[in-house]
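A short write-up of the structure that comes next.
Removed from the display is one protein chain of the complex; every other protein chain stays in position.
Per-chain numbering from 1; labels A, B and C assigned in written order.
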């Protein structure tokens, strides 16, 4: 695969994720759907630990309404990968995350193996209606916003 | 969630997928990453059965280089869902699939619960270099192309 | 793999499960953990549809406290498999399920590809304390009990 020309954003948050035996598909690489499991796990762990999200009993829950990913270079079990997380757009009830997947053992560990986006809309658990972002979450997400000079909005090359 | 205004394409191929207990996440709905498992499963089953793809020993394998999905209405285990599959763009080595997820038990079973796209690049298994689509695959994929009048290129509303 | 000598129980309930692209691992067969997803999905769908289990809001939930499986012959995506489900032991709060996995396209579709067991303990959702089986669930589970003449208790050959 050729790597589309694009700028890698500087992600304010980075976290390790472990690969699993069954992440590899029959072709020997991590399956495309698993990347979203990595992204989702890093996003929600951040919201829980930094933003006070209570996934078990909280009134406010985050629903994913859009996701996308460009797969730039294959990755594989075993070993750990690194996910970079930033916030591209912060609305009243919604947030657009920008994500990068990095392989510490790759020839260039700074080059992303994948670049993704996910959009959360925060809703009331009881009736799934959008609600304003609780203050704790908003502060945690603001800390992840890209500098305007660094914002790579819409720069992913489509194939 | 409000449903973005968009046109649902007429999918040339439709197939059932079964939900699983563990598809539901802690919020009681099918997890966002699982939608790509449904899509991937319907795509590859079609390629195997109609296009002669040999996932075990074939020289040519399909790598996913991009995926995206708009989640329009939640779905949940138990029960079966339906996936609609069409081809939006057919290149020399690559194909862009358009996918819809439908819930036969929804109030309006014709309204998609999700609309996605996936892009396959076909490569030589031995060295991962792009190759022209084998003739059997090309014929099978041509049969899924949208009529030009019906092609909903890029019409998914972004949030 | 050689197939241990064992008697296949006559399962009172049978249901189809669809395989998925990512069920296949790097060796080209369905991954061992996925068998439990099949089993769990058939068990819970039966409890929901026949026993009135409400997985979203019910007071009583089933926790798996033990699972085991003998893998007798490999299976693979694509295609559908069949799960046989019976009840080996029905206690006050717990039930031991016996499960078989069958491949309709195998040379002998009556020979199980896997035989498993799972044990549910039913607990109160609020405090995870065991509770007596609700009457609807008990009746549904009684209907799956093996005839004493047919009960294959403990007959799985260990390797």
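One rule holds in what follows: a residue touches a chain if its C-beta (ideal position, glycine included) is under 8 Å from a C-beta of that chain, and two chains touch if they have at least 3 such contacts.
What you see is a predicted model, and the numbers here were worked out from it, not measured in a lab.
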item: Hidden-chain contact residue, picked from the options C:17, C:34, C:47 or C:137; value: C:34
item: Which residue of A:12, A:45 or A:131 touches the chain not shown here; value: A:45
item: Subunit C residues that touch the omitted chain in the full complex; value: 1, 26-27, 29, 31-34, 36-37, 40, 55-56, 61, 63-71, 74, 94, 96, 118-119, 121, 123, 125, 128, 130, 158-159
item: Touch list for subunit B against the chain that is not drawn; value: 21-22, 24-26, 28, 31, 33-34
item: Residue numbers in subunit A that touch the chain omitted from display; value: 16-22, 24, 28, 37-38, 40-41, 43-45, 48-49, 55-56, 77-78
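Heads up, the rule we're going with is that only the chains that are shown with their structure count from here on.
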item: Most central chain, Cα average position; value: B
item: Centre-to-centre distance between subunit B and subunit A (centres being mean Cα positions), rounded to whole Å; value: 22
item: For subunit C, residues that touch 2 or more chains besides their own; value: 21-22, 24, 28
